[in-house]
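Only a single protein chain was left out; the remaining protein chains are all shown in position.
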Amino acid sequence: MSDHADVATTPHVAHEVHHEELGFWRKYVFSTDHKVIGIQYSVTGLVFLLFGFSLMMLMRWSLAYPGSPLPLIGNLLGDSRMPGGTMLPEFYNELGAMHGTIMVFLGVVPLAVGGFGNFVVPLQIGAPDMAFPRLNMLSYWCLFLGGITMLGSFLVPGGAAQSGWTSYAPLSVIAGTGQTWWLIGMIFLITSSLLGALNFITTIIQLRAKGLTFMRFPFFVWAQLVTAFLLLLAFPPLEAAGVLQLMDRVAGTNFFMPSGLVVSGQALTNVGGGNPLLWQHLFWFLAHPEVYVLILPGMGIVAEIIANNTRKPLWGYRSMVYSLIFLGFMSFIVWAHHMFMTGMGTAMAAFFQTTTMIISIPSVVILTALIISLYGGSIRFNTPMLFAVAFLPMFGIGGLTGLPLGLNISDIPLHDTYYVIAHFHYVVAPGTIFALMAGIYYWYPKATGRKMNETLGKIHFVGSLVCMNVIFMPMFIIGLAGVSRRLFDAGTAYAFAQPTMHWNVVSSWGAWTMALFQLPFIFNFFWSIRNGEKVGDNPWQATTIEWSAPSPPPHGNFVHAPQAYRGPYEYSVPGAGKDFVPQFEA
Amino acid sequence: MTDDHAAASMAGDHAVDIDKHVRVYITVFVSLMVLTGITVAVAQFHLPIHIAVTVALIVATIKGSLVACYFMHLISEKKLIYAVLGLTVFFFIALMTLPAFTVADGYWIH
Partner (left out) sequence: MDVPYTVEPRRDTGLTNGKIGIWLFLASEVMLFGALFASYILIRTGAPSWPRGDTVLDVPLATFNTIVLISSSVTMVMAWASLMRRRFGTFRIYMGATILLGLVFLVVKYFEYSHHFHLGEFPSHSNFLALYFTMTGLHMLHVFGGMVVNAYFWGPGAKLWETNPVWFTNRVEHSGLFWHFVDLVWIFLFPTLYLL
């Protein structure tokens, strides 16, 4: 039986196409062009990464030299934060909570998904723009508002949120005004991601070029597709939880407030009957898939750059794609491995431990395939490739050190210690952020028509690689000694922490040196816009569709609609005239 | 870039199609009213909570399915939509059950 077409067909109706020149505001600020929006997201993400990093550099003073006044800067922050230049524990907690929040939600995700996703995906699939350009613009401005809210929260009485980026109840419920701002900020950020996610999924499925079947997608596109599903389905429970916490804080409800709470010696008079674990479940239901949101775009970027700079197809493309899908699916049912220490029974602990072990398999498959892809390659060690190759062992360390955390029994001594901090920073910092750096150096020519300077890039790379390890490797040692995270003085009061205190000095100097090594990058980024080596459409001799567009691409991207004639990584094809056969060449 | 024009169906076909659909909508509306009446009536009996929950959920699921299948045209939707919704249902069930099981299995003093 023929179902009603949801479209009564008509002759092709021409839409209003803006042929007239748009004014400055519509062209550069309130643009619906995915490339402009991608750059907006990227710049915003980079600025917040720098800001979040600065918060950490402040924290590192308190960890390296607890109780000592910070020269110069310490006196600028006022007596409510650093009286006499010495950091108050409350301020440390503010910095910690906001460092995490900003890096994850305002730094990495906007850059990896909003920035790279928006700019590259439509080009890579041969589309003129995203499926919903106006919704795309709205998503960016939602993010912007969320960012302003988060920044503004530093200025409210009591300061910004200071209950950890995880905002556990009941502490977060009784905390100061900054926490309310955090919740409102999160609602903006979550909405931005939700709208963006549905845009990505629709775009990838509907707007791909003729001949671009799913198994001919560049791996980067698959990564963004799975990431979008994670954002779409995992974020809403956190949005709901945010509403519930707002109700607890503002309307006096007791969703997360248990009975019989005593705060500073005073029994609370609320009705109680709530459950702090409810917050944890709803939070981690998002926050676990969120970590895959943080890593998958990076893996996608690394895959593109490795294929391009080994002049070989990726090894195990199919396995990588199936692993990606399986990983995305599993990521929704592992979350309570963050909650092993909440009095969980053995049955559910066994369940979550098992799913967590299973999910490590697709990660290993993807990493292994990327490593094997190097074998026999004709490797070009340009800056993007250096970052991409370094990603592999760094992510390897991060991933492997996650295993004892995913197993219930070994998590017991390691939970909430510096070991955890080391584990997740390895995956996100020399993991994802290196991948994002690689992506910036790789796609900068497409966006600007110029290459970034190689020498400065290599300095940036070597310095960052060394510093990342100097910062985070000692944290495994500190954590194994049992030192808790979120201690403003790194455990000065504890005897068992004393043998590891000096490592904090090492980490701190690593962090401050790391900041210096970002200067060549920042300079390079701006200097190359005008002075970088000019390039044509395809400076890297790459095979994917974005390299058929001009650099930078015009509004609408392609003069003629591209078509895909083959797979995405036809490098060194025997018998071909050159060492690559682009996907878009007939 | 230029879309393939979908096969044009006759305007006449459409009108007939819609007439059939409208009859379905009225039938579904009446069923929903009846089911609403049933669920409220059953509630009057103050059944033991486990039975009450089961009955209420069954009736709500039937009502919801009618709305989804016929008002939202899910009964004749495309595979892609089914795939997305199937995925959603799976995660929805995980969200409904796993936290409750975990708290029940664990040691939390109220």
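Letters A and B name the chains as they come in the text, with residue numbers starting at 1 for each one.
As a convention for this text, contacts are C-beta pairs under 8 Å (C-beta built on N, C-alpha and C of every residue); 3 or more make two chains touch, one makes a residue touch a chain.
Please read these numbers as outputs of a predicted model, since none were measured by experiment.
**Student:** Considering the complete complex, identify which of A:P69, A:G85 or A:P128 is in touch with the unshown chain.
**Tutor:** A:P128
**Student:** Could you tell which one of A:S42, A:S192 or A:N254 touches the chain left off the display?
**Tutor:** Missing-chain contact among the listed residues: A:N254.
**Student:** On chain A, what residues meet the omitted chain?
**Tutor:** 4-10, 12-13, 15, 17, 127-133, 135, 194, 197-199, 201-202, 205-207, 232-237, 239-241, 243-244, 247, 251-255, 270-271, 273-275, 277-278, 281-282, 285, 556-558, 561
**Student:** Would you write out the residues of chain B that touch the absent chain, in ascending order?
**Tutor:** Within chain B, the residues touching the omitted chain are 1-6, 11, 14-15, 17-18, 21-22, 25-26, 28-29, 32-33, 36, 39-40, 43, 46, 49, 52-53, 56-57, 59-60, 63-64, 67-68, 71-72, 78, 80-81, 84-85, 87-89, 91-92, 95-96, 99-100, 103-104, 108, 110.
Following the convention adopted for this analysis, only the chains that are shown with their structure count from here on.
**Student:** Could you tell me the distance, in whole angstrom, between the mean C-alpha positions of chain A and chain B?
**Tutor:** 35
**Student:** Considering the complex alone, what residue numbers of chain A touch chain B?
**Tutor:** Touching chain B from chain A are residues 2-9, 11-12, 128, 205, 229, 233-234, 237, 258-259, 273, 275, 277-278, 281-282, 285, 329, 332-333, 336, 339, 342-348, 560-561.
**Student:** Show which residues of chain B lie in contact with chain A when the two form their complex.
**Tutor:** Interface residues on the chain B side: 1-3, 5-9, 11, 13-14, 17-18, 21, 73, 76, 80, 87-88, 91, 94-95, 98-99, 101-103, 105-108, 110.
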